[in-house]
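Working notes, beginning with the structure itself.
Only one protein chain is missing from this complex, and each of the others stays in its spot.
Chain naming follows the written order as A, B and C, and within any one chain the residues start at number 1.
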């Protein structure tokens, strides 16, 4: 999808549906996380590499916009990009696609924190450089 | 809590935590729904009454802001109000409180739809009147 | 309910239903845990007290038998008892009741482990004595 360099496929689980017959609204934040982890896996060492370096990431804000209902067994593609990095904070943007249609979109804001003190810390330059390289690719 | 007329208590379940030792970010949307249903229960006939009248409600947008981490067994109070009603759309606002501190807040936008055609429909006047009465109480 | 000394009420969440319109089968294990934690809360210091003493509890086995479907907003009562304690292992039994009818039942087997070495350890005598006192009450 235009504007997104990283994506990952996903098939809707039955347990993700609710009694309206559609995917429950909270599940999209689970999917956003799956996309985010896929992105972070492309950074040096992946998520575990960040934790090993003493960096942890907290979620500060989350937003989802539901355009069309998703149903059991739908084949989706989760698209993700880093939208902005500013000091300790950075934003991921997401689009959920089904057969070429965007059925949902959203964003989350995160903060890098020192894994022991939990204090906000700037994103290390090499991570930021890798993100820039991914987004410009 | 000031500005909120409806609230419901909640104790954090162990299954709601994740490997960071805190409540997973998607769970807050589940809590918002619990608060919303508590609110709707005060409308004539409650949620089932709305469905019986041929009205269903879809979720259009959701937003959460995480201020402080919640942990297993935390005693919380979910606060909820209707922030705005405009045609078929209405917004719920939420605050999650722990010992007087707001640990999270958020909002969701919903649309009233005809339960059979799924077309958007204005919120019926009596529902809106009940909401106004709750919010002015 | 006969044979159960500890119980806790629960209202079915909308997010616990699936596209069959009923509660998803995995959710019952979440409910069993809620009942189990309610039981453990009656032991000296509760769950956190056990962890503070260096005892952790792992789940070894889980079983659920679904007798009648549960639906959104159903008012249930979760009943729980300790069925057996043998060395490091102990079993919880559960019954899920709706208006006097048992709609589900199950059991889980757990092991006490040393929280640092994760080695199995016998349940401390005072915990066992409290359990005996609860079950004989």
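We adopt the following convention: a contact is a pair of C-beta atoms (placed from the backbone, for glycine too) under 8 Å apart; a residue touches a chain by one contact, two chains touch by 3 or more.
As the structure is a prediction and not an experimental result, all values here were calculated from the model.
Asks: In the whole complex, not just what's shown, which of C:65, C:86 or C:119 touches the removed chain?
Replies: Residue touching the absent chain, from the options given: C:65.
Asks: Considering the complete complex, identify which of C:27, C:40 or C:103 is in touch with the unshown chain.
Replies: In the full complex, the listed residue that touches the missing chain is C:27.
Asks: Which parts of chain A face the unshown chain closely enough to count as touching?
Replies: On the side of chain A, residues 13-15, 30, 33-34, 37, 47-48, 73 touch the unshown chain.
Asks: Kindly note down the residues of chain C that lie in touch with the hidden chain.
Replies: So the residues of chain C touching the missing chain come out as 20, 25-30, 33, 56, 58-66, 69, 108.
Asks: In the whole complex, what residues of chain B lie against the chain that is missing from view?
Replies: The missing chain touches chain B at positions 14-15, 17-19, 21-22, 24, 26, 71-72.
Operating definition for what follows: only the chains that are shown with their structure count from here on.
Asks: Which chain's mean C-alpha position is nearest the mean C-alpha position of the whole protein set?
Replies: Central chain is B.
Asks: Centroid of chain A to centroid of chain C, CA atoms only: how many Å?
Replies: Result: the chain centres lie 35 Å from each other.
Asks: What is the distance in Å between the mean C-alpha positions of chain B and chain C?
Replies: Those two chain centres are 29 Å apart.
Asks: How many angstrom lie between the CA centroids of chain A and chain B, rounded to a whole number?
Replies: Here the centre of chain B sits 24 Å away from the centre of chain A.
Asks: Two or more other chains touching the same residue: where does that happen in chain C?
Replies: In chain C, 14-15 touch at least two other chains.
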